[in-house]
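All protein chains of the complex are present and in place, except for one that has been dropped.
Now for chain A:
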Amino acid sequence: MSRTLAEKVWEAHVVRHGSGAEPDLLYIDLHLLHEVTSPQAFDGLRLAGRPLRRADLTIATEDHNVPTVDIDKPIADLVSRTQVETLRRNCAEFGVRLHPMGDLEQGIVHVVGPQLGLTQPGMTVVCGDSHTSTHGAFGALAFGIGTSEVEHVMATQTLPLRPFKTMAINVDGELGPGVTAKDIILAVIAKIGTGGGQGYVLEYRGRAIENLSMEARMTVCNMSIEAGARAGMIAPDETTFDYIKGRPHAPSGADWDAAVAYWKTLRTDDDATFDAEVHIDADELTPFVTWGTNPGQGLPLSANIPDPEQIVDENERVAAEKALTYMGLEPGTPLRDIHVDTVFLGSCTNGRIEDLRAAADVIKGKHVASGVRMLVVPGSMRVRKQAEEEGLDKVFLDAGAEWRQAGCSMCLGMNPDQLAPGERSASTSNRNFEGRQGKGGRTHLVSPLVAAATAVRGTLSAPADLEN
């Protein structure tokens, strides 16, 4: 029977098929942990006297609330410090490999897994974090889980799961200059809505997707959750294999050949059908930015703030009105006229080396506009090191930006990197929810290219605007 990529990976992991109301039991190949969603799961194991079943398929890193300055000093925030210390104790007790602050492999959990070569095609990957969908870029089935599920995976290395529906996101054509993976995914979410993917695993396909680098594919899959989807996937190909080859945990020798032979089978059969299909023409895409308080409220940078009065759907109209009030924006204002106070370059969406290179390229020899602060936070310490070897840190510092240590940072403001009330940011992260980057903070989601150009001009801008 012909099957989609997602169905193939699912079926390869069924430990037992559920009967009737009972869900299928799926095996989990890789479990990623961080300090925020793991403590109660470890505590649950202890209370029940259960062991961690597969420490050798589990890895932990500190990311969500670590500071990005003075990392050699004790964490000032007590809650953060307790969570980090608890993770360290738990990992020591249960024998889990941990990359703590300061370690070369420390960083955002979704940057670390792929970078180590632990994320590979056809695997099932879970983490107590919704952006686990990032790993789907390798053709893995990867999704976020809650704390009780974290405990379940710790104890059994499996999860009871109900089947999902499949949706093809066909992105045909070719991206124009200055248009990136971030613009693709923001356009997808604006098109299908923040609930449009609910109950689905999305498969991104088409020429524009095939032409993306591995890191750009991760940016796309990362934000699948913002369309409400369970997961996002891209079929593995030569780009994928090239990326994995030679990484610390990649197979080698005869194992490599066997793995690649299997990985090549991981694509949707030609005659397989999806439960839904969406088409996007890459040729028509331009830099995209959000104007509201959910990632679906986005428009091309050349557009104006929408007028809620013109929105037919009642719910959407009310949502738009509320969003504009919160964002302090007037209908009809050109997006390009919006002044920002802060630019954040980082997160598991856009905190990889290619993102830093792209932004550095735009900002090189220029200066961050006066009154604007720019935070550059590499997704991992290894990304940071690589960037420094390439001299990118100098480029950012010379331009007046801040060069930080690795972590989630201002993506969610659990550490001191926050927006003040009313402060406005252009951010390469994935969520523009009210208060996400700090109480009262106003977030515009953008690509790294737009972030860099915006930092220079002080208003939402694309690199092309710098040439005029």
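Quick notes
Definition applied: a residue touches a chain if its C-beta (ideal position, glycine included) is under 8 Å from a C-beta of that chain, and two chains touch if they have at least 3 such contacts; residues count from 1.
FYI, contacts and distances are computed from a predicted model.
UniProt records the chain missing from this view under the protein name "3-isopropylmalate dehydratase small subunit", selected from "Succinate dehydrogenase flavoprotein subunit", "Phosphate ABC transporter ATP-binding protein", "Nitrous-oxide reductase" or "3-isopropylmalate dehydratase small subunit".
When the whole complex is considered, the residue among A:R16, A:R162 or A:K439 that touches the unshown chain is A:R16. Within the full complex, the residue among A:M1, A:A48 or A:V312 touching the omitted chain is A:A48. Residue in contact with the omitted chain (choice from A:P160, A:G193, A:G400 or A:G435): A:P160.
Mapped onto chain A, the footprint of the missing chain covers residues 15-16, 21, 25, 27, 29-30, 39-40, 43-44, 47-48, 50, 55-59, 79, 82-83, 86, 97, 117-118, 120, 123, 146-148, 151-152, 155-158, 160, 248-251, 255-256, 258-259, 262.
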